[in-house]
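The other protein chains are all here in position, but one chain of the complex has been omitted.
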Amino acid sequence: MRDRGSTWLAELQDVSFRYGTRQILDGVTLRFQRGRVTAIMGPSGTGKTTLLRLIGGQIHADRGRVQVAGRDVARLSRAQLFELRKRMGMLFQSGALFTGLSVYDNVAFPLREHTALPEAMIRDLVLMKLQAVGLRGARHLMPNQLSGGMARRVALARAIALDPMMIMYDEPFTGLDPITLGVIMKLIRKLNDTLGLTSIVVSHDVQEVTAIADYVYLLSGGRVVGEGRPAELLGSSSGWVRQFMHGLPDGPVPFHYPAPDYGADLLDGARESA
Amino acid sequence: MMSSLQRLGRMTLRFFARLGRGNLFMLRVLAGMPSVLPRFRLLVAQVYHVGFLSLPIIVVASLNVGMVLGLQMYNTLVDFDAESALGPVVALSLVRELGPVVAALLFAGRAGSALTAEIGLMKATEQLSGMEMMAVDPVRRIVAPRLLAGIFALPLLAILFSAVGIGGGYFVGVGLLGVDEGAFWSQMQDKVDWREDVLNGIIKSAVFGVVVTWIAVFEGYEAEPTAEGVSQATTRSVVFSSLAVLGLDFVLTAFMFGEP
Partner (left out) sequence: MNKTAVIEVLVGLFVAVGVAALFILAFKVSNLRSVGDGEGYVLYARFDNVGGLKVMSPVRAGGVLVGRVVSIDYDQETYEAQVTMRIDAHYDRFPVDTTASIFTAGLLGEQYVSLEPGAEEDYLADGDEIQLTQSALILEQVVGKFFYGQMTQ
């Protein structure tokens, strides 16, 4: 598969998507530059994971276009899509390790499925990837014997097993202790730079993202409300951006899920029980 | 009145929609079969799970059923001075009906439910999704070998059920109640026909194998990806496949043993 060598490895143009009647994404445009770490940030439930699924071709946009490596993801046949996916790694929010397979077999899985390499070679590759995430010694463990942070590192090793051109990380930082957090951050940066990957990091952790991302998109209510280099965003004067980047409780982003007036709701309850 | 009619209509439509989806799913699995067959290892692992691990329950249940049959039939036959017919009676009930049916019901409870729960949990924990993102089709990699293993294992289990059950009947009839050993076996051989009885029973169990495993993997694959959804799917899997076995048994029996 050839790509056209443009600066942008992946692009979403004016993409809208809804689940049932709920509009999740409403005309967003994002571009991901080759060899860079691009972050997508936003409050919970704004459709960040949905966005990654769109890029991976697991769901299709209602409107707009999703392009990866110059190809319209929605237009690909199943076989072509699978070809493309071999070159994309994805780290799921939950890790999504195969619970029936050991750490070693999990990392070996994509290699065994997609290559005809002899077992000795697969072993070398698996150990290499596990070494990269610091878990070569844990290769005999089963996923249920791993801590959350370890599981994520194994998932990372598995995601880079086929040497993809791009990795998508869904919430790689949540629920980690400071040491593991630092390790994962370094890993993302290191893998990006040494393997020449393009990385997309979905997160709502401002500090971590500003530390490793080259470019940041800020998503809210299904729209892109801010974008730029981390430093630019931190200094932004926009209400949305300021509120999110500095973690302010009050501002344009509502903290509450849409609901009828609080006082009226309480009174309703009183009336019902009366 | 209107609303219950409406509900009946909706349930009917939903049933057929589900049946249709089940058939489409089966087609997808069948399309994936050719890529599974050469991967012998995958198949062996699944035969272990659905077949070998079902051995204890099958052996215990069949021994019990055979012994009870032997005892009860003896009590009836002895009144007609026909206890020498114990062999054929026990063998025919097992080979034609009880072997295929009870083995299939146990299989649905033991292996079918495990398949549904396993696939449903894989779905709930994003393992299937993750596999798709790794450009591996879960229908081929996960579902197809399980279906194949189930279709292969159930007939073997049913055959074993019949054989062990007959052994149980022999133990009670000949060993404990004193039926003549020669009469037990020779009458059995005389009355039980290889093709009419044994082979038809095996064909039955093969059909059950397809249906039970199909329902199990389909329910797992269609499960709501939550803990609740998976538990409901597991229940549905056992209930539906048991009902399907009982219903199909009636139809197949009418076909096979109705009139020569």
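In this document, chain identifiers A and B correspond to the written order of the chains, with residue numbering beginning at 1 in each.
As a convention for this text, a contact is a pair of C-beta atoms (placed from the backbone, for glycine too) under 8 Å apart; a residue touches a chain by one contact, two chains touch by 3 or more.
Note that this is a predicted model, so its numbers are computed, not measured.
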| item | value |
| --- | --- |
| Shown chains touched by the chain that is not drawn here | B |
| Touch with the omitted chain, as defined above, among B:Met33, B:Ala82, B:Leu176 or B:Val251 | B:Ala82 |
| Hidden partner chain, touching residue among B:Ala163, B:Ala206 or B:Met256 | B:Ala163 |
| Of B:Ile57, B:Val198 or B:Met256, the one touching the omitted chain in the full complex | B:Val198 |
| Per the touch definition above, residue among B:Met26, B:Leu55 or B:Ala206 touching the missing chain | B:Leu55 |
| Absent-chain interface as seen on chain B, which is shown | 41, 44-45, 47-48, 51-52, 55, 80, 82, 91, 95, 153, 155-157, 159-160, 162-164, 166, 185, 188-190, 192-194, 196-198, 260 |
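Just so we're on the same page, only the chains that are shown with their structure count from here on.
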| item | value |
| --- | --- |
| In the complex with chain A, residue positions of chain B that touch it | 118, 121-122, 125-127, 129-137, 141 |
| Chain B partner contacts - residues on chain A that touch it in the complex | 56, 58, 82-86, 88, 90, 92-94, 96-100, 109-110, 113-114, 158 |
